[in-house]
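Let me give you the structure first, and then I'll get to my questions.
The other protein chains are all here in position, but one chain of the complex has been omitted.
Moving on to subunit A:
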Amino acid sequence: MTTATGQLDAMRLTHLQRLEAESIHIMREVVAEAERPVMLYSVGKDSAVMLHLAKKAFYPSPPPFPLLHVDTTWKFKAMYDLRDKAARDAGMELLVYHNPEAKERGINPFDHGPLHTDMWKTEGLKQALDLYGFDAAFGGARRDEEKSRAKERIFSFRTASHRWDPKAQRPELWRLYNARKNKGESMRVFPISNWTELDIWQYIHLENIEIVPLYFSAPRPTVERDGLLIMVDDDRFPLREGEQPVMRSIRFRTLGCYPLTGAVESAAATLPEVIQEMLLTTTSERQGRVIDKDGGDASMEKKKQEGYF
């Protein structure tokens, strides 16, 4: 039996062992150099792996930073359940932040379109980082997810107004990360930059990491809208004229706000089956997300410059 950090196979590290060692190294550098780090925790599979790596990096100490969930109030119920449990199990403080303005104005994905993501997530994140004075925030973004991510540094510098300038990125060489910054400036740090979706799934499988059950197929109430299968997760879902939730065997490849996340019809109910389906599938992971399509081709790059993760 080989585990990611188990006995070495003839002293040759596997790709997962190298990735794991790199991620742990990155996290320790942040803790050693930042004054007030925090881990952005979104309850998805990438967050699950990142949290697991944090436990490994600092064992036997608990990870020496809090978890921050910038919530939109529109996540799946199952995500809230796992979020609270995961923080408890890791012995970490969990901070949940809601943008008060978004709350007051009742911003929601049904009536407000792109404004929903902008106010709850992008603005909410900036507000939360400013409120607590965090100077380094771990995020679970991967370079294989999206084209503009492929060029982002692992230690990604942000101005005092949280902006990312893709043209003025610091060169990043060897295993040397420049974490220096002036007061008010901050770092977004992506410890799993070099992991692919397949690596994430394999690692979850190998290390037996708990993930939200929504990644596994089960009969769930759904409606079909604009070519996406949307799960009716609670009674806030405004059904249109003649629309009736239909039970379908579905699962999710990526998790976000439930009204914005498309499901796939699937019979994959175990991890190996999920991986099998992922490998044989013909559409990319972010395709189920409405958010990437706003504003055309360079949509994510634009969001990132404005401070989105």
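Keep this in mind: a contact is a pair of C-beta atoms (placed from the backbone, for glycine too) under 8 Å apart; a residue touches a chain by one contact, two chains touch by 3 or more; residues count from 1.
The criterion applied here is as follows: contacts and distances are computed from a predicted model.
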item	value
UniProt protein name of the chain not shown, from "ATP synthase gamma chain", "Multifunctional fusion protein", "Xanthine dehydrogenase small subunit" or "Lipopolysaccharide transport system ATP-binding protein"	"Multifunctional fusion protein"
Among A:K85, A:R105 or A:R170, residue touching the chain not depicted	A:R170
Contacting the left-out chain in the complete assembly, out of A:R105, A:K151 or A:R236	A:K151
Hidden partner interface residues of subunit A, rising order	2-9, 11-22, 24-25, 28-29, 31-32, 55-62, 143-144, 147-148, 150-151, 166-167, 169-176, 178, 180-182, 193-194, 196, 198-199, 202, 205-206, 272-273, 275-276, 279-284, 287, 297-298, 301-302
